[in-house]
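Here the structure is laid out as structure tokens; the discussion comes afterwards.
With one protein chain withheld, the remaining protein chains of the complex are depicted in position.
Naming follows writing order (A and B), and every chain is counted from residue 1.
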Amino acid sequence: MSEIALVNNPNVGIDHTKKSGPYVNELTTLNLGPTHPATHGIFQNILTMDGETIIDAEQTVGYIHRAFEKIAERRPLYQITTLTDRMNYCSAPINNMGWHMTVEKLLGIEVPKRAQYMRVILMELARIADHIICNSVLAVDTGALTGFLYVFQWREFIYEIYEELCGARLTTNMGRFGGMERDFSPVAIEKINKVLAELPKALKEFEGLVMRNRIFMDRTQNVGGISGERALNYGFTGPNLRAAGIDYDVRVMNPYSSYEDFDFEVPVGTKGDTYDRFMVRQEEMWQSLRIIDQAMKNLPEGPYHADAPHYYLPDKTDVYKNMEALIYHFKIIMGEIDAPVGEVYHSVEGGNGELGFYLVSDGGRSPYRLKFRRPCFIYYQAFPEMIKGTTLSDAIVTMSSMNVIAGELDT
Amino acid sequence: MENMNQQIVEDLQKHFGEHSIYGIGESHGILQVTVGVDTIVPLMHYLYQHASFKFQFLTDLAGIHFPEAKGQELGVVYHLHSLENNVRLWIKAYAPIENPVFPTITGLYATANWMEREAFDFYGIIFDGHPNLTRILNVDEMDYHPLRKEYPLEDATRHDKIDELFGR
Partner (left out) sequence: MSNSSVQVVEAPPGIEGQGFFATSLDHLVGMARSNSLWPLPFATSCCGIEFMATMASHYDISRFGSERMSFSARQADVLMVMGTIAKKMAPVVKQVYLQMAEPRWVLSVGACASSGGIFDTYSVLQGIDRVIPVDVYVPGCPPRPEQILEGFMQIQELAKNESTRRRHTPEYKELLASYGIE
């Protein structure tokens, strides 16, 4: 009676030391379970909460474990590209190109300049597509559905560009060892120029809705922050690390595929909170547009694939007329060509960070061991530390801004 | 980068002795060294605190299984990266399959937590001192370590996709 009056009295704080009575303070366990509208992908967080504040989080992943690394030990090298598509499926071309570059390093194939520039254009388009999803879905998680609908139109348009080049929308399997499978058609070039001309307007529209919006800023600033040193210790890479203040970008530090020819900036944040991650990704989209612009203007003439008959399928007209081409075609498709013995590690700057491929080859046609260094798997470990002491809605927004993609998390 | 690799090898061999740092090689520009299981933690600490090398980023930790190498079947490859000098280093260590115990490096790199759990899940490599060495990607009830070479890729209990139909 009098206890209830005390507890309901706003002038009196709740006594946390009380061990009996009707309002004992207990910790709740909340299952932010594998299927949840706000988790983009399936992973489970069991939160221990004191009211609305999160005390601890226990994570369970592996709900979409598809054993890519074991499958890779069975398949010939060119069939593994279809597996890499399905890791970070929001930006599949980056994974494909990264894998091709790894194998080219092992095989010692030199890719011609035109193919390198084409790869850069496609990787930057994929990066824009990935950041479009992450930022617009972050806005959706705070309640702003309109931005998602506006920019998703542009993701559809980027899909059309992929279709011109490889036939598929999402899981692209784009490119081959030594270059690309076909040159840019005039339709593809026209579409890329259209992206360069009109995407800025859509991005500005999206920014106008969300970037300086009072509600969005209140929801995302000072939420889910991590310091630069902790981020490095946790192995963060990519936009999450750059938002915490460390400017590590694989394109700048270990340039691949002619990235050193392009002039672009790497945006870096200060506090490592959700707003910084959003801003870093937004700015990276602008920088990607800048890179595509330079690449399109300076696209060199020349072959779009290397002269590597052992690994690159010959032209079909040659196969019907030329004996050598027929034999190479047969050997490549039937998998009779062995890879050299060796180990190689190559990493590219994926949408989420340093996507690495560690390939150990024993001279057979399949890898002996292939390990994918997946950025999502590595930085998702830090999630409990980032949300301790915040509320549940902050945890949702933090998870959204980290861009955890389940396919990459679990391989 | 080559003289940096050479410098690293000389420095490590001077500090730890030539018998601890063996299997020196270079693979497409990346230096690799093989060490014994006991040298891993001191070596990592040394490289972390070194005044000029500064290997303070653990890029990856991969398990590997060589069934033919008797006494050294299960191995771990640590990929280190020095962001300030832009140099990468691979540290390899092997242990016998009867007793695949490695020391944990979660005290030094927080990122090694899940990486070591993944190596345990796939290969059964035990990391001594790990805070929570349980399966991470596979179901908890699984009783074998699937990425070892003796186990097949397909599910052993499936009954519709039999090997005869698939020409195996």
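Here, a residue touches a chain if its C-beta (ideal position, glycine included) is under 8 Å from a C-beta of that chain, and two chains touch if they have at least 3 such contacts.
Quick caveat: nothing in here was measured; it's all calculated off a predicted structure.
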{"item": "Absent-chain contact - pick from A:I109, A:I133 or A:M386", "value": "A:I133"}
{"item": "Contact partner of the left-out chain, one of A:T29, A:T48 or A:Q153", "value": "A:Q153"}
{"item": "Residues from chain A at the interface with the omitted partner, ascending", "value": "33-37, 41-42, 62-67, 70-71, 82, 85-86, 89-90, 133, 148-149, 152-153, 155-156, 159, 169-171, 406-407, 410"}
{"item": "Missing-partner contacts on chain B, residue numbers", "value": "137-139, 146, 151-156, 158, 160-161"}
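Operating definition for what follows: only the chains that are shown with their structure count from here on.
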{"item": "Chain B to chain A touching residues, read off their complex", "value": "27-28, 30, 32, 56-60, 62, 64-65, 77, 79, 83, 86, 88, 90, 109-111, 113-115, 118, 122, 135-139, 146-147, 153"}
{"item": "Contact set on chain A toward chain B in their complex", "value": "61-62, 65, 67, 69-71, 73-74, 105-106, 230, 232-235, 246, 248, 253-254, 342-345, 347, 354, 356, 358, 360, 369, 371, 373, 377-378, 380-382, 410-411"}
